[in-house]
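With one protein chain removed, the remaining protein chains of the complex are shown where they sit.
To keep things simple, chains are lettered A, B, C and D as they appear, and every chain counts its residues starting from 1.
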């Protein structure tokens, strides 16, 4: 009976938490950027370019995190057929695509000075590119059907199938010898990075996360409104039967 | 089991009857590969150098070209309803159709490859591994492509959407397939790469048909 | 004439409605080209060497992938009967559909090519000729592909075989297209090759729609 | 006086001679009902009349002028409805009608409105045709006849999948068309709700031994 469940409760909760998340996003990003740009040392070998890291790394993390979120929501949608799960997945994937693009862009910006090339065909970079295309495919598939519920289910299946790529992205640096450097924070045995860089990095990462939550909730709200609108149109257009 | 074989036979029979796109695929493969001598020019060393990549990428694209129609005609003439209502699980039906499709496209393509390799002047040392790698890789391509075909079934846009969904998933097979051949060409052991290809296939055989069946079910709703 | 334009508009509208074909073909083209670095390896000089061939082969495939369905859906839902009964000659109907198809695939593909050429590290000198050659070549591909699509319609074995005979007609366009770009890359005059491409197109514009119309009538009998 | 007539037509499909020595005539305002068992050649005959299928013998005339002489004009004055509906799933009902109108070089929203009303599609006008049921889709196909009018209607089992209300609508539109001097040739198995001269195709069936 999920299909009859009306999402009013979700709306209420969302409205309640939204302002808090919005505020903390602003705060975290402001602090993070301050530390990142002014109050953290330049790297002894990378110089000022190291500051790209404070965008690049959180973006990359979010790219992976959001895809995992989409996959989880898709699984929920397929198993319990709860409409909110569909809405969540549909709303999240474009955000994830943006984060992925940000990681790609900042990465190649960083690559020019570090590796002397905008782009190299190494495992990490490649797998992230695949991740980006998976996001695009998900979005395209969602919109490829007249009947939104069908698009949602097809996209959900794709999201689950594509999840295999996430561990590949994460561990590509360890499995293949890549130009790209291995995990130095999210790794067994604790972070191996100077605290003065770790603090702003974590602040930015947190900020990105709350930012994601805010945008997600907003998109979900609009999605639900759009669904209401469509339903209303159908109720007007679609008679119970043609006979009058 | 008899039903499974009957399905495979049916698809082969249908393909034979209506001169299927199988031949089309081979022609395209031939065309695409033989074009490169024009594109790259006579220096045989460069041709030989890129031969592996060319053979694999064109194989990928050819496989993609063929798989798109896998379920469409079944879907449009109502056969898919009937197939979904067979006593045997839908994932087996899918497996049978994919198998038939591979026999019609992937297999001939694999067998054609070494001759094209000659045309591109690849070193003989690479042929056996090339064939082996393709034999291990193309079934995976068919399985993944089948999933894509099911997902885009009844979608407003077929082919290109399918490409967007499937090509990224093809890339791992491509990477290791090429690596295997290149390894053998440079006298290294190809087995680790071949092993990974085999692993991919073993993973795909249960997973893809299952996901494909799910996709088909929702397409029929 | 208004009907002709209405037909073109209709096909564009259908494509747009059906989730913007053009965008997806572009993505497909992008993906297909990006596969080659995986296959051939990142050495930029080699990529640059084969870039012309790569861009043309993938263009061919993109054209093929998209054209194959040109008449199928019309045929299966009975629209083709209606189109054949329009007051204007069937060959014009064909021309309109092919034109719409080219606007949706060939044109964007032509415009995207130079950017992919950058990605493959092709020498700037080649860009203008590349675009010109594609602009002259892709319409021919669409026209020939349309003929092939019409011949395969109705799934008669003979039709499929004929289509196989048609496909090789792609070769001249490809050879001269590639030749033109390579000429400009090596500082030679590309005009003769471009002239031949133009000639091919001029020959195809009257011939293909006429033959295609005949094939369609065949399929409708 | 007879407007549209055929003189001992013969038609073959594949290797099989479907009918031979068939003649017919339809006057302005008249209707011709094709009847016959499955495979007797109703669809084939209608396709011959439409010029989609070339009869292997015989001639058809419009005002005693062979239609072969001016195929374009003939195509311009007929509307054909086959077993399939030729309705584009991606377009809305309205767009489907407007589209064929334009392709016939017309542009008349009033006619479309009348067509929708005439077949009880008014409230479905904005829906993508893909969401329609079998009968609803058939109604759209029929509405096309009203949206882009022509004197000669060739209808192959027009009432397939129609409910009683739909058949009533169809009967009404045929009556109006005939009242306005239009010609109707239709095939049907059940009762299409149209009275008219009956042409039994079984009579012209080729003797069994000629069958493939």
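Keep this in mind: a residue touches a chain if its C-beta (ideal position, glycine included) is under 8 Å from a C-beta of that chain, and two chains touch if they have at least 3 such contacts.
Owing to the predicted nature of the structure, the values given are computational and were not obtained by experimental measurement.
> If the hidden chain were put back, which of B:86, B:111, B:125 or B:203 would touch it?
Counting the whole complex, the residue in contact with the absent chain is B:86.
> Of the residues D:105, D:122 or D:135, I need the one that contacts the missing chain.
Spelled out, the listed residue whose C-beta touches the missing chain is D:135.
> What chain A residues would touch the chain not displayed?
Given the touch definition above, chain A has residues 1, 3, 146-149, 227, 230-231, 234-236, 238-243 touching the missing chain.
> Could you list which residues of chain D touch the chain missing from the display?
13-14, 16, 36-39, 43, 83, 131-136, 138-139, 157, 160-166, 189-190, 208, 211-212
> Spell out the interface residues on chain B facing the chain that's missing from view.
Within chain B, the residues that touch the unshown chain are 2-3, 6-7, 10, 13-14, 17-18, 76-79, 81-87, 89, 220-221.
Just so we're on the same page, only the chains that are shown with their structure count from here on.
> Taking each chain's centre as the mean position of its Cα atoms, how many Å separate chain C from chain D?
A distance of 37 Å separates the two centres.
> Centre to centre, by mean C-alpha position, how many angstrom separate chain B and chain C?
Measuring from centre to centre gives 23 Å for this pair.
> Give me the residue numbers in chain D that touch at least two other chains, ranges are fine.
89-90
> Among the residues of chain B, pick out those that touch two or more other chains and give their numbers.
Residues 155-157, 161, 164, 167-168, 171, 175 of chain B each touch two or more of the other chains.
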